[in-house]
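Here the complex is missing one protein chain, while the rest keep their positions.
Chain IDs A, B and C follow the sequence of writing; residue 1 opens each chain.
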Amino acid sequence: MDRYFAPGTNHLFVPGPVNIPDHVIRAMNRNNEDYRAPPIPALTRDLLEDVKKIFKTTTGTPFLIPTTGTGAWESALTNTLSPGDRTVSFLIGQFSLLWIDQQKRLRFNVDVIESEWGQGANLEILAEKIAADRAHTIKAVCIVHNETATGVTNNLAAVRRILDEYSHPALFLVDGVSSICALDFRMDEWGVDVALTGSQKALSLPTGMGIVCAGPKALEASKSAQSVRFFFDWNDYLKFYKLGTFWPYTPSIQLLYGMRAALDIIFEEGLDNVIERHSRLGKATRLAVEAWGLKNCTQREEWFSDTVTAVVVPPYIDSTEIVKRAWKRYNLSLGLGLNKVAGKVFRIGHLGHLNDVQLLGCLAGVEMVLKDVGYPVKMGSGVGAASAYLQNTIPLIPSRI
Amino acid sequence: MDRYFAPGTNHLFVPGPVNIPDHVIRAMNRNNEDYRAPPIPALTRDLLEDVKKIFKTTTGTPFLIPTTGTGAWESALTNTLSPGDRTVSFLIGQFSLLWIDQQKRLRFNVDVIESEWGQGANLEILAEKIAADRAHTIKAVCIVHNETATGVTNNLAAVRRILDEYSHPALFLVDGVSSICALDFRMDEWGVDVALTGSQKALSLPTGMGIVCAGPKALEASKSAQSVRFFFDWNDYLKFYKLGTFWPYTPSIQLLYGMRAALDIIFEEGLDNVIERHSRLGKATRLAVEAWGLKNCTQREEWFSDTVTAVVVPPYIDSTEIVKRAWKRYNLSLGLGLNKVAGKVFRIGHLGHLNDVQLLGCLAGVEMVLKDVGYPVKMGSGVGAASAYLQNTIPLIPSRI
Amino acid sequence: MDRYFAPGTNHLFVPGPVNIPDHVIRAMNRNNEDYRAPPIPALTRDLLEDVKKIFKTTTGTPFLIPTTGTGAWESALTNTLSPGDRTVSFLIGQFSLLWIDQQKRLRFNVDVIESEWGQGANLEILAEKIAADRAHTIKAVCIVHNETATGVTNNLAAVRRILDEYSHPALFLVDGVSSICALDFRMDEWGVDVALTGSQKALSLPTGMGIVCAGPKALEASKSAQSVRFFFDWNDYLKFYKLGTFWPYTPSIQLLYGMRAALDIIFEEGLDNVIERHSRLGKATRLAVEAWGLKNCTQREEWFSDTVTAVVVPPYIDSTEIVKRAWKRYNLSLGLGLNKVAGKVFRIGHLGHLNDVQLLGCLAGVEMVLKDVGYPVKMGSGVGAASAYLQNTIPLIPSRI
Partner (left out) sequence: MDRYFAPGTNHLFVPGPVNIPDHVIRAMNRNNEDYRAPPIPALTRDLLEDVKKIFKTTTGTPFLIPTTGTGAWESALTNTLSPGDRTVSFLIGQFSLLWIDQQKRLRFNVDVIESEWGQGANLEILAEKIAADRAHTIKAVCIVHNETATGVTNNLAAVRRILDEYSHPALFLVDGVSSICALDFRMDEWGVDVALTGSQKALSLPTGMGIVCAGPKALEASKSAQSVRFFFDWNDYLKFYKLGTFWPYTPSIQLLYGMRAALDIIFEEGLDNVIERHSRLGKATRLAVEAWGLKNCTQREEWFSDTVTAVVVPPYIDSTEIVKRAWKRYNLSLGLGLNKVAGKVFRIGHLGHLNDVQLLGCLAGVEMVLKDVGYPVKMGSGVGAASAYLQNTIPLIPSRI
């Protein structure tokens, strides 16, 4: 019996780990297998081919690493850079902060461009730095596509344009943890050298797989990168890819079958439809926030995130109380405000395998919690604003027409 | 891959089969077992003891029959009555109609008391018949506690009072399919002789178990009842109860473990809290219907059902279209109008393992469908009316305080 | 935590319920669904078509009834016969005994042909009775294809030949519970009028679905059969078949998806290969019994069953002790001796989703139990005899060549 039992389903609206489709839960409901017998290599071969599609790359080489997003970051950095290398990184929230911390502790020379939390990466300063860097001391530009702590989406195409404008050879490393498979992401078109995500985000799997995709320039860089590494070393993977056995160490059998099911679902819906669905759910959430008379932590529309919305609460309310209460009274899981915005924002994650009615339930739940904590919300206002928009834009489910 | 794949979860709001708790799905995720080895009898012994609690009986004898509600009906009738016996039955909707049909085809002499669909059982006529039946030709009064087709709950205590008033010995047989474990039901206090439900209703299991509980008078009647029966014969069960092996034929191992988990959950929440939760969800649904400007099929408050609400649509709308569209566009499963009310009502099932946010999502979905079919609903109106009530009445989840 | 926990897997070798394939367990690991929405009728339509293949019929009409084998028996009888009708039935073991008991209690006039337990149906006496019955008072010949209690398989083709020889119009009703999908069964070729099985036998599903297949003559008979019936009435199914909704009452969603998966597996292996596999496993078991110096309960080779072997123990051993000890010490589930052969035989079920190594493990386990109870078995003797035969006859797994 579950010690924290509550009637009905848990409504999971943290920005990860996200809801796993039943189809995927079923696929993972299985015993272990010998990973050296033919099925696992055959399965892996297909996954490696298919996973490239969610990065929109044909030239990249994917690595499915038994780790988390943090390990995926480490894989991206240590395979392409040497200690002391200069990186440019943007500090715009908790997750970019953590990545910067990692870069520092892994002994890179991090050039931090900081913005207020709620703003996107300051690309003007990036442009200045790139312009000034005639000597090409900048070895990598590291950017979080979607800052999960504030709900800010950065413009990756613009970063690429800046690098191209100055023909700067810096590697372009992207944390796509809360974006890939949910937001528009184009590895090849945008010249991203390493992109990465985690299985428990928009791919809607359990945690446990860091998915890293390396472009040709990054692979080339890995040959000379001096960072000490073993577990995260791409070379071991590449060696086993050549052998056709694929795994330098034991993978999770369950996650591989789960990933197969997850990709099947994504391709069935169509990746662009998945992205469009996230766009609709993001917009609907923002309409609700507006209807409640609350502010989005994200300061400008150009940065609005379609996977997570950080909602600013009035000063007289502690957003932590909202999150706690949502869980204690409504079995609704919302995201806490982290670090600088702790107590000031709560977050609604709207990514992964999710539909309109689920989101509307969440929004109705948020209204009740807001009322609980003394915010004068008009009941139904946010839900109504969101549903009016959703009803107007949702297509029939293709398989059911 | 699911041929009718849709993003996100299915929102299941038909009045059965209902949502199965994850806890129960896990408990049922298992291989078969030898049902003659000690674990299954031990499990069964406990289930038989515990299931009595959901009937609120200490004197009843339960039977867990591998069948559906229809089979449970048959078990109740054939074990207690003889061909030609006079029964009094109330025709108030599709399920009472079907039970009456069964009574007729099983060769009983059914005295039907018909009401308009949307009304409860006419107990005045019952009183007249009982009063007039000095010869005690009426062998059983058969009543559906909650008519699932119209969302009408009958007053069982009043039936008992009528029988008592005239000291009439007729058996009191109750279809509790969409009531037991969700509505206030008191087998012993109300002198119900046979009560029955199905596993896929408020018990929140898969279909496959008809749960029949027989009081002492019913067991006594079974000794002389002349209806031909074998599969449904209580005597075979009673024989195996005495042997301690419990099963005259093979039970579903999975359903037994599932039932254990389902009862654990119900007792953890507390049966009276479960009933109170249904009361709140029922009220909230009716408030939404009112806010939409629509009518409840149930004509009087005294009959309002807390497990299912049949919503009457305006004449220019086909309710079947609402149900189809809800599924095709919003992955929302609503109940069709049946028989006399086909096309005229759609039904919202709000029974089983369900919470406030789930219901509010459903109501938001219904608003979108109503808009789809041209009904001038104010978006958010029903959800807001419901959530205002729910927020005001929902307790903290005890395990999480 | 399981109250009867034991390390390692349970070895399930009772003749039902049998081992469920992982593939099927996965398919059943799901929530309920609205059975009136399109997926369930579509799924059912395909199942009804495909299930005919395991009966080897193109003219039969299948019914998937939420019941057990006992209910399936009742369905076969009450839909085709009228009270007082004369049936000829063979008493050769516990399950034929139970069916005869049912026939009697359902008020048919049963003409029993009894054989010693361990012998097959006495077809000579049948021939005499058929020959003598010029008036065609015999309305049905009821026979258990495979008597699970003794491991005796009857010759159905011979029954048909007898009926044909005398152009006798009696219905030919077959209990195929422990045969269909495992033994050679040919509904059309053998002119079987009703055949039936249960989901938990060779189909390798959980208990809960009685699968009845009615040929044209049986369907015709159902139009005039006077037996009282409702839950088991084929007419209700036929009515819903015509409507395309298929279900007169709620089916188990999980069993339907499970059946889809089970049939997929059977067709993938090939029904004839499934039967051949059972033939090999049956033969191997008998070789082991011989090597142990023990006797098969089945008295003649022509009756040997390929789904269950009843092993006779010496008089100084109680076979019940063997079954208990197998479970208590080795987590091995064997079948008890029933009724007349209680204490005298134990049974090894070798039907359903099973392979050679599983069976050899079971046989090794039996050797240990035999030693435990004081039988002077040579360790490895039975396993060796079986494996020598199996190694010589098993094909490569086609999907893995």
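In the analysis below, contacts are C-beta pairs under 8 Å (C-beta built on N, C-alpha and C of every residue); 3 or more make two chains touch, one makes a residue touch a chain.
Treat the numbers as computed from the prediction; the structure is a model and nothing was measured.
Within the complete assembly, A:Trp327 is the residue of A:Trp327, A:Phe346 or A:Tyr389 that touches the hidden chain. Across A:Arg3, A:Arg134 or A:Lys223, the residue that sits in touch with the chain not pictured is A:Arg3. Touch with the chain omitted from the figure is made, among A:Val51, A:Val110 or A:Ile253, by A:Ile253.
Touching the missing chain, out of B:Ala6, B:Ile25 or B:Leu64, is residue B:Ile25. Taking the whole complex into account, chain B touches the unshown chain at residues 22, 25-27, 29-31, 38, 400.
If you put the missing chain back, the residues of chain A touching it would be 2-4, 10, 12, 14, 16-20, 25, 28-39, 42, 66-71, 74, 83, 102, 105-107, 198, 200, 206-208, 227-233, 248-255, 327, 333, 336. Touching residues on chain C toward the chain that is not drawn are 1-9, 11, 19, 22-23, 29, 264-265, 268-269, 274, 277, 327-332, 353-358, 360-365, 367-368, 371-372, 378-385, 387-388, 390-391, 394-397, 399-401.
Methods note: only the chains that are shown with their structure count from here on.
Among the other chains, A has the CA centre that is most remote from the centre of chain C. Chain B and chain C have centres, each the mean of its CA atoms, that are 34 Å apart. We define each chain's centre as the mean of its Cα atoms; on that basis chain A and chain C are separated by 53 Å.
Once the centre of each chain is set as its mean CA position, chain A and chain B turn out to be 44 Å apart.
Shared interface positions of chain A, defined as residues touching 2 or more other chains, are 22, 29, 400.
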